[in-house]
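Yeah, one chain of the complex is gone here, protein chain that is, but the others are all in their spots.
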Amino acid sequence: MSASDAAAITVTRASTWRWGASLNLAAVTLLVLLPLIFYPLLRLLLLSVTGDHGLSLDGFTSFFGGGTVWSVFGTTMLIVFCSAGLASLLGIVLAGLLFFFPVPGTGILVRFLELFVAFPSFLVAFSMIFLYGSQGAISLALMHVFGLAHPPLNFLFGFGGVVLAEVMFYTPFVVRPTMASLSLLDRRLMEAASSLGAPPAMVLRRIVLPLALPGIAAGVILCTLLTLNEFGIPLVLGSVKLVTLPVAIYSAATVDLNLHAAAAMAVIMLAISLCLYGLYRHLAGRQLRLAR
Amino acid sequence: MLADRTRHWRLLAAAIATLACAWLFILPVATVLLSSFAKRWGGTVLPTTLTLRWFERLGADDWSALATSLEVAAAVAVLGTVLGLWLALTLEERGRERGGALLDLLVMVPNGIPSVVLGLGILIAYHDVPPGFSDSGLIVLAAQLALVLPFCYRSAASALRRELVVLREAASSLGAPPAMVLRRIVLPQMAPAIRSSLAIAFAISIGELGATMTVYPPGFATAPVLILGEVERGYYLPASALSVLLLGCALLVLIGIALPWGRALAWSRTGRPSPAAKLASQ
Partner (left out) sequence: MAQPAAGVEIEGLTVRFGPKTVLSDLDLTIAPGEFLTVLGRSGCGKTTLLRFVAGFTQAASGRLRIGGKDLTAAPPHKRNLGLLFQNYALFPHMSVFDNVAFGLTARGVAAAQIRMRVEAALRLVQMEASLRLPPASLSGGMQQRVALARALVIEPDVLLLDEPLSALDANLRASVRTELKALHERLPHLSIICVTHDQEDAMVLSDRTLLMREGRIAQLGTPQELYDSPRDRFVAGYFGAANFLPTSLVPRINGHAADHMICLRPEQMRLAPLGGGVIEGTVSNIEWRGASIALSVVPDGVPADPILIALPRGETVPERGARTGIIFRHEDAVLVGV
C-alpha cells in the first residue's frame, strides 16, 4: 500500500466522522422534531384551510361569521389584560423587594418559585373554591365577623375568580425572570453610581431600570403569553358565558366535533402566541447581550 | 439612622415575602389537603370533622387514572430527558451557525403555543394513521412529550457550558472515542441537568391538562382529567382526595430524583473519598 493510499483512507474515515454529525442532525430532526412538533402543526394548518370538499376557508368564515367569536375573543383579551397586568405589577414589586432587601430564606424562596412552574394551575383554581367561594372559608368568616345576613363574596365563578386565580398562579412567573435579570446586573455599577453621589432613587432610575428593562419586559411578555394560553383555570372557574379561546378550541374539537372550526381558531391562536413568543425571545436575548 | 431605615425595609420585605409565599404556595396545597380529610366543608369556616372516607371511596377508575398518570409521567420524563439530551448535544455539535440557531428556536416552539393547540395538532395528525396508536396511551405520551421537550432541551443545553467543551476535548485528546467521552465525561458532568430535566418533565406531565384532555382516548384518562370532571360535577371532596394522592406521588418521585444517587455511584468506582475530598466537593 502506497503512502497516498494510506492518506486516502484516513481522509475517508474523517469525512465519515464529520458526516456523522450531519447524519445525527438529520436523524434528530426527522425522528423527534418532525413527528412531535412540525407534522402536527402542519396538519392543523392544512385542516384549517380545507372543507368537506377540498380547499376552503369555511373554518375561518364560520369562525369570524358567528357572533360568539367576538365575545370569546373579547373575553380572552380582557382576562389576559387584567390578569397579566396585575400579575406583572405584583411580580415586579415582589422581585424588587426580594432583590434589594434580601432576607434569610430568599434563596429557598427562589428555588420554590422554580418548582412552582410545574404546579398544576387547575389545582390552584380548585383550592380557591374552598376559600373564596360564596360558601367558602373567607366568605363565611366575613359573615361571622361582621354579622352579615348573606355571604359577601360572590365573584368566584366568573371573571373575578378567573383573574384572581391567574394572578395568583402567574405572579411567580414574573418574579423569577425579574429577579434573574436583576441578578445579572453588575452590582459594581450601582456602587459606582452611588459613589458618584447618586441617591438610591436615581440609581434605580438611571442605572438599574435601563439595564434590567429588557429582562423585565421579557418576563411580562411571557406572563401575557401564558395567561393567553391558560386552559385549566377558565375551565374550572369559567362558565358558559365566560369562554376563553383555548376552552373554545377544546369544546369545538371534542364537544361539537367541528374540527375545521377548531383548527381555524387554533391557527389564529398559534399566530398570536408565536408572535408573543418571538417578542419574548427577542427581549430575553437582548437582556443577555446587555448584561455581558 | 440610615441603617435603621434599611432594617425597617428589610423587615417589611421579609413580612411581604412570607405572606406572599404563604398565600401563593402554602394556602392552595393546605386547602386541598385539608378538604381531602374533611367529612364536609360548607356552612362552616373550617371543616369540623375529619375522615378518611374520601380515600376509602376512591374507585377503580380513580386508581387506574392515577396509575396512568404515573406511567405516562415516568415515560415522558425518561423519553423527554433522553431526547432533550440528544437534541442539545446535536445542536451544540452543529454550533450556532448554519441553521443551528434556527433549529434552537424551533425546538423551543412548543413553549410558545397553547397546550390545547398542540394537543389538537397531535390528534389531527395521528387520530387515524397508525392502528393501535390513537386509541392507546401512546397518543397522550406523544402530546405530553412535545410539550416537555423544550424544558428538557433547555436544561440539557444550559449544562453544556464552555468548561464541559474543554473537558470533552481533553478526553478525546487522551484517546477516548466519542462513546467513551459521552459515558465517562459528558453524562457524569450533566447529572444535575439530567435530574432537573427528569424532575420538570415529570412534574409537568403529572399536572398536564389541556393537551391530555384534547387527545386522550377512552380508558386512558389521567388523574387531572378525572379530577376536573369531578370538580365540574361538584364532587369537590373526592376530587381533593385524588389530588392529594397525585401530589403525594409526585412529591415522592421528585424527592427520589433529587436524592444524591450519582455521587455515591461515582465514588464507589474509585474508592472512598478522603475527608479532604469530601470537604472539597462541597
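Going in written order, the chains are labelled A and B, and every chain counts its residues from 1.
Following the convention adopted for this analysis, a residue touches a chain if its C-beta (ideal position, glycine included) is under 8 Å from a C-beta of that chain, and two chains touch if they have at least 3 such contacts.
Just so we're clear, the structure is a prediction, and the values are computed from it rather than from any experiment.
Participant: Quick one: say which of B:A67, B:L105 or B:V166 touches the chain that got left out.
Facilitator: Of the listed residues, the one touching the omitted chain is B:V166.
Participant: Touching the hidden chain in the complete assembly: which of B:L12, B:A30, B:L46 or B:M180 does that?
Facilitator: B:M180
Participant: Can you name the residues of subunit B that touch the chain not displayed here?
Facilitator: Touching the missing chain: residues 97, 163, 166-167, 169-178, 180-181, 184-185, 188-189, 266, 270-274, 276-277, 279-281.
As a convention for this text, only the chains that are shown with their structure count from here on.
Participant: Could you list, by residue number, the parts of subunit A that touch subunit B in their complex?
Facilitator: It is residues 21, 24-25, 28-29, 32-33, 35-41, 43-44, 47, 94, 97-98, 100-101, 103, 105-106, 109, 112, 115-124, 126-131, 135, 137, 140-141, 144, 168, 171-172, 225, 228-229, 231-232, 235-236, 245-246, 249-250, 253-254, 259, 262-263, 266, 269-270, 273-274, 276-278, 280-281 of subunit A that touch subunit B.
Participant: What does subunit B use to touch subunit A in their complex?
Facilitator: Touching subunit A from subunit B are residues 6, 9-10, 12-14, 16-17, 20-21, 23-25, 27-29, 31-32, 34-35, 41-46, 83, 86-87, 90-91, 93-94, 103, 105-118, 120-126, 142, 145-146, 149, 199-200, 203-204, 206-210, 213-214, 224, 227-228, 231-232, 236, 239-240, 243, 247.
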